[in-house]
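Of the protein chains in this complex, one is absent; all others appear in place.
We call the chains A, B and C, going by the order they appear; numbering starts again at 1 in every chain.
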Amino acid sequence: MTATTLWSKGGAHDPTIARYEAGRNAALDALLARHDLWGSLAHARMLRAIGWLTAGEWRALAGALRALLAEAEVGNFALAPGEEDVHSAIEHRLVERVGPAGSKVHLGRSRNDQVLLALRLYAREALPAMALAALDTAAALADLAARHEWTPMPGYTHMQRAMLSSVGLWAAAHAEALLDDCVALAAAHTLSDQMPLGSAAAYGVPLPLDRELVARLLGFARVHTNVLAAGNARGKIEAATVQALALVMLDLSKFAQDVLLFTTSEYAFLQAPAELCDGSSIMPQKRNLSALELVRARAQTVIALQGQMLSTLAGLPSGYNMDYQETKAPFLEALALCRDSLEVARLFAVGIEPQPDRLAAACTPELFATDAAYGLARAGTPFREAYRTVAQGAGGEAAGDLGQRLRARTSTGAPGNLGLPTLARRIAHERTAWEARRAHLASALRQLVSDQAERSSVSSTTSSSASPAAEAPHDPSQPFAAPGI
Amino acid sequence: MTATTLWSKGGAHDPTIARYEAGRNAALDALLARHDLWGSLAHARMLRAIGWLTAGEWRALAGALRALLAEAEVGNFALAPGEEDVHSAIEHRLVERVGPAGSKVHLGRSRNDQVLLALRLYAREALPAMALAALDTAAALADLAARHEWTPMPGYTHMQRAMLSSVGLWAAAHAEALLDDCVALAAAHTLSDQMPLGSAAAYGVPLPLDRELVARLLGFARVHTNVLAAGNARGKIEAATVQALALVMLDLSKFAQDVLLFTTSEYAFLQAPAELCDGSSIMPQKRNLSALELVRARAQTVIALQGQMLSTLAGLPSGYNMDYQETKAPFLEALALCRDSLEVARLFAVGIEPQPDRLAAACTPELFATDAAYGLARAGTPFREAYRTVAQGAGGEAAGDLGQRLRARTSTGAPGNLGLPTLARRIAHERTAWEARRAHLASALRQLVSDQAERSSVSSTTSSSASPAAEAPHDPSQPFAAPGI
Amino acid sequence: MTATTLWSKGGAHDPTIARYEAGRNAALDALLARHDLWGSLAHARMLRAIGWLTAGEWRALAGALRALLAEAEVGNFALAPGEEDVHSAIEHRLVERVGPAGSKVHLGRSRNDQVLLALRLYAREALPAMALAALDTAAALADLAARHEWTPMPGYTHMQRAMLSSVGLWAAAHAEALLDDCVALAAAHTLSDQMPLGSAAAYGVPLPLDRELVARLLGFARVHTNVLAAGNARGKIEAATVQALALVMLDLSKFAQDVLLFTTSEYAFLQAPAELCDGSSIMPQKRNLSALELVRARAQTVIALQGQMLSTLAGLPSGYNMDYQETKAPFLEALALCRDSLEVARLFAVGIEPQPDRLAAACTPELFATDAAYGLARAGTPFREAYRTVAQGAGGEAAGDLGQRLRARTSTGAPGNLGLPTLARRIAHERTAWEARRAHLASALRQLVSDQAERSSVSSTTSSSASPAAEAPHDPSQPFAAPGI
Partner (left out) sequence: MTATTLWSKGGAHDPTIARYEAGRNAALDALLARHDLWGSLAHARMLRAIGWLTAGEWRALAGALRALLAEAEVGNFALAPGEEDVHSAIEHRLVERVGPAGSKVHLGRSRNDQVLLALRLYAREALPAMALAALDTAAALADLAARHEWTPMPGYTHMQRAMLSSVGLWAAAHAEALLDDCVALAAAHTLSDQMPLGSAAAYGVPLPLDRELVARLLGFARVHTNVLAAGNARGKIEAATVQALALVMLDLSKFAQDVLLFTTSEYAFLQAPAELCDGSSIMPQKRNLSALELVRARAQTVIALQGQMLSTLAGLPSGYNMDYQETKAPFLEALALCRDSLEVARLFAVGIEPQPDRLAAACTPELFATDAAYGLARAGTPFREAYRTVAQGAGGEAAGDLGQRLRARTSTGAPGNLGLPTLARRIAHERTAWEARRAHLASALRQLVSDQAERSSVSSTTSSSASPAAEAPHDPSQPFAAPGI
């Protein structure tokens, strides 16, 4: 195994140590192959621009990188046994395919800044996908709210019946929560949108690297300026991403817990479609909503993952520490769990069927005790006295026409004034913003991989006006792009 | 005790249960008195505007609330034994001072949305203060970087000497990390900038509450529309705030660990002023940097607090749950810990003295092994071969002129090109943005407490053009204000 | 403030730093006053025995320590402003009362080992109290089980009705879970039962301290031998205690969640007494089981506290680090939360009233689908085929006589064979073991504080046969006492 490490100096490496260091790295790194290849292509392009690659070397490297990228795109990039990480694997293959020039792509880079770059690109790809998935789920919930805007439902506090609510209010509340999360996702995106390459081992190198060019080629909003700051942000920016995911999972866990309660025999407010349920190996009658129980549990998993990342990072000194490696798995795992949980929640939002009869029957008089007290208060009784009068009396009033009751709640956002068109506009607004983020990255990468990038970028150091990526800000004095827009 | 609860219906309350439920609430709630009073004033103003308070009731209530606010401003608002929470305490005092009208301020409110509002206002006050404290610390670090821009220092990876660095790079890196955190703080501010009042127990009330007016009076960017979404966000938005604080603490813990290492006898790169150190009860010679050890430990505390908040919230069903109460202490505690830790870090950034002789002596040849390899590579040797040549040789080259070495690292953000003016501009830019946030809240509250708010708000339901708070957006369809700007 | 620190050397201490270092220490340390005084008394006794105190100094010190102890016993020991910690406070008062001899009690000690000792004694006092409280709650649950051994109840899996259960099975299950926790509490006790004094700052001192004598005087099972191991265990042994508490809280949270579900309108299986419930400030009808919601939330708090302690400790180098101080508050807080939560759970175990009619009505045919499948299997149908037959059919069979159904479940621990006498014996057995632990400490302390200890201990280094504490093992080669017995 030792023969293939980039740092081998000839001595043996204890196999227990090697295995311990490898951990699950090979499997995880395969997920980063495309991102490392994009980064390598941009780096090579820059080395050519500053004259550290000859035209021939660049052509050879670019061709090989594009070929590897095509293989990775179809999932044909797996680490061989003994390949320490994706960065080593790519360097090996480049050397195999184009000879010594292959290793020149490592000039001016360290694996430390390579992995920084790969993880940032991964986040910039994953976060728009995540936000758009959240918006899909929100849209499904908004649809459910629209279908059942006037279906009454008891509202609970302390798990006890409290006040009149509606399926519309309930479903739209879950949609709105996901919209809030887009703010946190956007902040994570802003932090990830800083180009770290050129920091090398976090202290720079004595080469005239053009970091702005690399940022432009990869569509980054800015260079992560201070090279040590770039290195020190390893893990932290990924943790900030997982923090945002934890908020999403929090919302999904509440939705899951609500649906789990509301589909019990005792509530029976909602019915879940059989194809989303599973059964028991011993009890023939069971229809379990196991997937929602897992959403609930995986919320705790993602919360733990962000805590793990942060605890691992706290107290580490400046500069690369191997501890950072342990933040890669939780980052990738949290992204996958959250993405899948959003899709599960969406399936349930689409599939659950409210049961109007059961819901109406549960709207018992106690829900209207506050209304009764307000009635007395409107007629002049001080509220605390009215409260006690009602509390000592029948404990409520006959429900009457539930629809009319709902319509009487007219303040912004109350059951009689849900503002569903506004909700729809907010979803649309967020979708536009996230599709723009996604398109911006895709366009930069397309140009990078195609000939366009090649042609344009060479001249970009002298004039950026012709650059197809010119819309991306790259002045390091530029403040962060505004998340949420 | 039971006689004083807002919900007493005459029966006895088990004293063990009462004590268990009270927990540390009295002490915590005293911190929220001003915020609850501001919210109560705005709510009363709105009740007057929609005709649920007479002019006389409003005058009486407004007078009493302003008087209580004046007392709270000077720290004279403590909960009496048996007062369940700040909301009950305020209602009691209003009744004492203005009679039955005092309890009318609770019309259309639940303690659930009262505490939501108080916590949002607390966050809107605390977050700008926090960001400005972070910027003060960043500025102190930037000053240190400027004073020692060209003081060489070894750069470490894996706690081993790696490459040439500088005190300037090191100090500026810590400053830049804190700037990144402003993005996360801004996202937390955006989430907190949603007005929750009017959600009552999370299902609204059958009263025509004017939530937009309350938002305007308190300078909120928007109404937290869906009333159940507002209620369900309890704890979550506070947790999002503490997540941002965890990132700040992460950066401070790295700074602390660096200084702790660099002030050991073995490194002796930095000297800390005696007044920031303390001693041992047994060892006369000791000068300990205990405060920085506590910064390191409290980073883990804040990380744990955010995890605690999130774990407590996950899996709770919709609607108020008493569990939410357990998120108040970690929220308030994390804000205090982070604020104080920033100040401690600032004192050290100002006070530590780099020791140039020790630093230069530590810049041993091994730091230049990569430079040597690049030299061979520049001369045509493939980098991997150059690497092995250097590795098997002397392991570096003589340091030579360290200043010249630093100046040769010219890429953006490298030791020879730190971009300190850009850093200063970014700090200034953030400062402006946060001072604007702080001023916006202060101005709204000033108007609310003075006569101006009274005069303008009454007419605001028919015309907002004259409103002194008109610059605050309050259209619920409005997207979130952009954090980071 | 600086004038009063034990380590003051004359210079000023920055007040921000002093405040930051003080944190909540004064309030926390007041809880440790008795324990520190016991430790001081034993240490002074040992200094006398090895000849570092004169007879007169010892008499003066012992008198003053006993007087302070009497004050602390009645809660009259609070730290004055500027007193850094309980150790400093005690030394100050001793000097005030007996002059220079007062400070001699610090000979051979560091605050590092003083606080180690105080925390161990605190744990040795708290853990038996905790276990006995857990056993009280278990006994209340066992009583409930006995009263309702044959009250049928649906058993749930995945929150869906699954199989026939009973109130007896349910209540006894919660009791048995608490018995399991006694194993974990006992392990924490064993770890805490190691005497750390004499480790000083973790490297020992050049004085002939008799650590075995101190262990014997304080009733410890053994000396914590290696002085650096004793110092390095700071926080870890406390964390191990909180880990055990987390298991207790886990069980209580499950009990709380069950009762919260079973007291909803929808289940209505249990009724909670009014005095254990509270109300809403807006909804007159509400009876909330807020205390149980807090038990559920505080389970997450205690879980977070143990995580915080462990994360704070991980990665610290050997020897005292100020970070350790941050583990004191979570340790003390977790003990208080767990003790109170046990009492709340006990009150509910005593107070809740099962509703047999509602419970029986919920024992619907689906609970017997497995029984039906077993019936077919008994008659020769392969179980998977029987399973599918039942699943496609009516989904169960008529409940019939539920009592008879319960009695048919005869395996050990099944609803028809709960083994309540065995449960009672296990509770009694644990109670005996924990009362012995409690009595052992109490007896040692009684002797220490009274004249007996004084007389006996002086001679104990030559002959332990006359020692009233002779039953306590103190041979450092002795293995740990067995937890659980």
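Here is the rule we use: contacts are C-beta pairs under 8 Å (C-beta built on N, C-alpha and C of every residue); 3 or more make two chains touch, one makes a residue touch a chain.
Just so we're clear, the structure is a prediction, and the values are computed from it rather than from any experiment.
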- Pick from C:49, C:79 or C:163: which residue touches the chain that isn't shown? C:163
- Task: Would you mind spotting which of C:63, C:382 or C:403 touches the chain that isn't drawn?
- Result: C:382
- Message: Just to verify: which one of A:158, A:224 or A:286 makes contact with the chain not shown?
- Response: A:286
- Item | Residue among C:26, C:313, C:402 or C:444 touching the omitted chain | C:313
- Note on the structure: Only one of A:96, A:278 or A:353 touches the unshown chain, namely A:278
- Could you list which residues of subunit C touch the chain missing from the display? 6, 9-10, 100, 103-104, 106-107, 112, 155-159, 162-165, 169-170, 172-174, 176-177, 180, 183-184, 186-187, 190-191, 198-212, 223-230, 232-233, 236-237, 239-240, 243, 246-247, 249-251, 253-254, 256-258, 261, 296, 299-300, 303-304, 306-307, 310-311, 313-322, 370-371, 374, 377, 382-384, 388, 391-392, 405, 408-416, 418-419, 422-423, 425-426, 429-430, 476-477, 479-485
- Task: Name, in rising order, the residues on subunit B that touch the hidden chain in the full complex.
- Result: 157-163, 260-261, 264-267, 279-280, 282-290, 293, 307, 311, 314-315, 362, 364, 366, 369-370, 372-373, 387-388, 390-391, 395-396
- Message: Suppose we count only contacts with the excluded chain; which residues of subunit A make the list?
- Response: 5-9, 11-14, 16-17, 19-21, 23, 87-88, 106, 109-112, 200-201, 205, 274-276, 278-284, 286, 288, 290-291, 293-294, 296-298, 300-301, 303-305, 307-308, 311-312, 321-323, 325-326, 340-341, 343-344, 347
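The definition used in the following text is that only the chains that are shown with their structure count from here on.
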- Geometric centre distance via CA averages, subunit C-subunit A, whole Å: 40
- Note on the structure: In whole angstrom, the CA-centroid distance of subunit B from subunit C equals 34
- Message: Give the residues of subunit A touching no fewer than two other chains, as numbers and ranges.
- Response: 157-159, 162-163, 261, 307, 311, 314-315, 370, 388, 391
